[in-house]
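The complex appears here minus one protein chain, its other protein chains still in place.
Right, subunit A next:
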Amino acid sequence: MTEVARNADIAADAPVAAAIPPRATARRRSAKPMIDRYRWWEVVGLYAGIALFLIFVLSPFIEGFLVSLKPLSQLFSSPYSFWPKNGSFQAYFDMWRSVPALGIHIFNSLFISSVVTLIVIAIVVPAAYAFARFEFSGSGLLLGAFLAVNMFSGAVLLIPLFRLMRSLGFLNTYWAMIVPGAAFLIPSSIWLLRTYLMRIPRELDEAAWADGASRLYTLRRVILPLAAPGIVVVAIMTFIGAYAQQFIFALTFNSKTEFMPLPIGLFGFFGRQEVLWNELMAASFVGILPVMIVIVFLQRYLVAGLTAGAVKQ
């Protein structure tokens, strides 16, 4: 696990190196160790490979964005043309009329993700602390059991979850999307925060104990302030996870337009006979915007968070 922590540090340091002004970089490059120097054809090969790779990863976004700029008449014409002719942002204005509830859907998506994040953080902080600090018989097994939850998708448990939501009276409310959504985000958040908490020296707990502080006081006044950056990372990751995964529970447990999150709102739009593709893509980009903002401003935390989150064991 310390390995991962180290990678996370390396990844987090990378942007700092990139931020060095050009002249300094030039000097740095000449000071680059011989082992990292490439021949010109190696550099060409690397960039070509990366270009190919990124084209695969980004082409849907590029195409989606260009489609959002094209007028419908150009979209539905042959032969296909990649670049928009007299493109405009008209679709970004028209979509609010075609999907009257669009604003509500966007709000719902953000609202559901926020509540999920609050629930997950409230549950995960004490649990991660317990796993990071206390060794008791069965703690390893319990942690394993939590991680095993990750292996089951909500889709498999849909029938009993549906019945559970019905008997709790949650169907067609926000809770039907929030409660199951949070459950499947708890395990990896525990893992991520535990990793972070293990890096806080144990001596601090012991010093507080020696000074007569209670365990709860130690958690609240010593550990939580130190863990704040870690908790922020976990909160961001949970929010992104909750935002990205809104589909199956919302599709199955809710049929009221006023509670639908964006993906489901747009899915109805997508299924129609005559799809207004330019407006659908425009609405999709508005939906992606919050995540893009997070990526741009918090990417250094994100790399660390995603990596540690992926390394389940």
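Methods note: a residue touches a chain if its C-beta (ideal position, glycine included) is under 8 Å from a C-beta of that chain, and two chains touch if they have at least 3 such contacts; residues count from 1.
FYI, contacts and distances are computed from a predicted model.
From the names "Magnesium chelatase subunit D", "ABC transporter permease", "Acyl-CoA dehydrogenase family protein" or "Binding-protein dependent transport system inner membrane protein", which one matches the UniProt record for the unseen chain?
UniProt lists the chain left out of the view as "ABC transporter permease".
Which of A:Pro79, A:Pro100 or A:Gly212 touches the chain that is not shown?
A:Pro79
In the full complex, which residues of subunit A touch the absent chain?
Interface with the chain not displayed, on the subunit A side: 3-4, 6-7, 10-11, 14-15, 17-18, 25, 29, 32, 34-36, 38, 42-43, 46-47, 49-50, 53-54, 56-61, 63-64, 67, 75-82, 109, 122-124, 126-127, 129-131, 133-134, 136, 139, 142, 144, 146, 148-149, 151-153, 155-164, 179-180, 182-184, 186-187, 190, 215-216, 219, 240, 243-248, 251-252, 262-264, 266-267, 270, 277, 280-281, 284, 287-288, 291-292, 294-295, 299, 302-303, 306-307, 310-313.
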